[in-house]
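Heads up, one of the protein chains got dropped from this complex, but the rest are sitting where they should.
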Amino acid sequence: MSRPLDVLTDALNQTVILKVRGKREIRGTLRSYDPHLNLYLENAEMIHAGNEEAGEEERTESLGNIILRGDNVILISPPS
Amino acid sequence: MSRPLDVLTDALNQTVILKVRGKREIRGTLRSYDPHLNLYLENAEMIHAGNEEAGEEERTESLGNIILRGDNVILISPPS
Amino acid sequence: MSRPLDVLTDALNQTVILKVRGKREIRGTLRSYDPHLNLYLENAEMIHAGNEEAGEEERTESLGNIILRGDNVILISPPS
Amino acid sequence: MSRPLDVLTDALNQTVILKVRGKREIRGTLRSYDPHLNLYLENAEMIHAGNEEAGEEERTESLGNIILRGDNVILISPPS
Amino acid sequence: MSRPLDVLTDALNQTVILKVRGKREIRGTLRSYDPHLNLYLENAEMIHAGNEEAGEEERTESLGNIILRGDNVILISPPS
Amino acid sequence: MSRPLDVLTDALNQTVILKVRGKREIRGTLRSYDPHLNLYLENAEMIHAGNEEAGEEERTESLGNIILRGDNVILISPPS
Partner (left out) sequence: MSRPLDVLTDALNQTVILKVRGKREIRGTLRSYDPHLNLYLENAEMIHAGNEEAGEEERTESLGNIILRGDNVILISPPS
């Protein structure tokens, strides 16, 4: 059995989608990761879910290149 | 006595149901895990419980393949 | 003096009641545990306390067999 | 100087009162403890503070014997 | 440079005031401590700040002797 | 593959933008970092997002030079 994080090797240089704490999503190109799930992403953007009840729309914020601290990660979705 | 996580070996390549923090459930095919309960799931979907009082229905979100960070896991239910 | 977790050895294969984070209770047959209090329970069910003020009743959810991640445990009550 | 947890040795087999997370108190007979403050208590009961503004009274819940996970403990009061 | 916790040696057997999580204060005589800031206090009392807007007054609760788990401590004020 | 934190070496002495817990942003010149993501920033300022619904505007607070404790960091955006 390979380890869960081994899958990230195949996802290098590809677009990944993350769910992070605080009901936010981040998309970007995965350039590196470490065992704590610290990630380096290029051309990243954060998607803030709009509050539907308040009639708010989803909002995308451009982040550029980012180092994301691993303990904020809920899940990582590499390309299928 | 075997260890609790040993049960996951029998659950490999089968559908598991997870409860994760934030009152969410995730279902998917378990491909690998590690001692922190980091998991790699294929064909995963997240079930958002609807707010009954507000008349909301349960909503299913397709996630594709995901690496789930172990510290978000509350419980894992392998097939019986 | 024995250690607190030693008590769980006597509780193996018996029904235990757990209080877990989020004001929930879980009951099931204890099959194994480890020093982090990760637990493997068979025939588990979760009891959601109803909100008394809202006139809600307690609700029982069948979970089947589960691995519970130890850091969600508040207390474990083995049979007396 | 002795260490804070050394005091618990003198409290073995006596009734202790605990404050735990979530504004709850637990009373019981201390049978064992470990360095993480995991505790084994016999004949334990949990005291739920009533919401005074709502006119609720304090409510006592019998727990039987319990293993309490140490990270839920705020303080332990041994008999004086 | 001495270490911050070294100051506690001079505070042994004297009254200290603590701020702990949940907007509470504890006062008591410091008898021992360890590197995690677990503390043993004698004749301790907890001061619950009253909600000023609701016209509540500060309330003092006698705790007797207590072992306080270190991760609840925000700050310790030894006598000047 | 380089490690995510290696990117910070190239960002030394340049302006970085941080998202930190509590919906706040910090900008400043990165002078040093360590593996916990403790950071030393010069000429830092904190941007408090205004509550749009309440018609509040974004507010900038000058912080001077700061040591930021790493566990408050969500992400770091070095210059592209």
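Order as written gives the chain letters A, B, C, D, E and F; numbering starts at 1 within each chain.
Following the convention adopted for this analysis, a contact is a pair of C-beta atoms (placed from the backbone, for glycine too) under 8 Å apart; a residue touches a chain by one contact, two chains touch by 3 or more.
A quick note: this is a predicted structure, and the numbers were derived from the prediction, not measured.
Considering the intact complex, the chain excluded from display touches E, F.
Interface with the hidden chain, as seen from subunit F, comprises residues 12, 20-22, 31-34, 38-40, 54, 63-69, 71-72.
For subunit E, the residues touching the chain absent from view are 1-8, 23, 37, 53, 70-71, 73-78, 80.
We adopt the following convention: only the chains that are shown with their structure count from here on.
Separation of subunit E from subunit F in touch steps, taking the shortest path, is 5. Of all residue numbers used where subunit A meets subunit F, under half belong to both copies. The two sides are thus made of different residues.
Subunit C and subunit E have Cα centroids lying 33 Å from one another. Shared interface positions of subunit A, defined as residues touching 2 or more other chains, are 71. A complete list of chain pairs in contact reads A-B, A-F, B-C, C-D, D-E.
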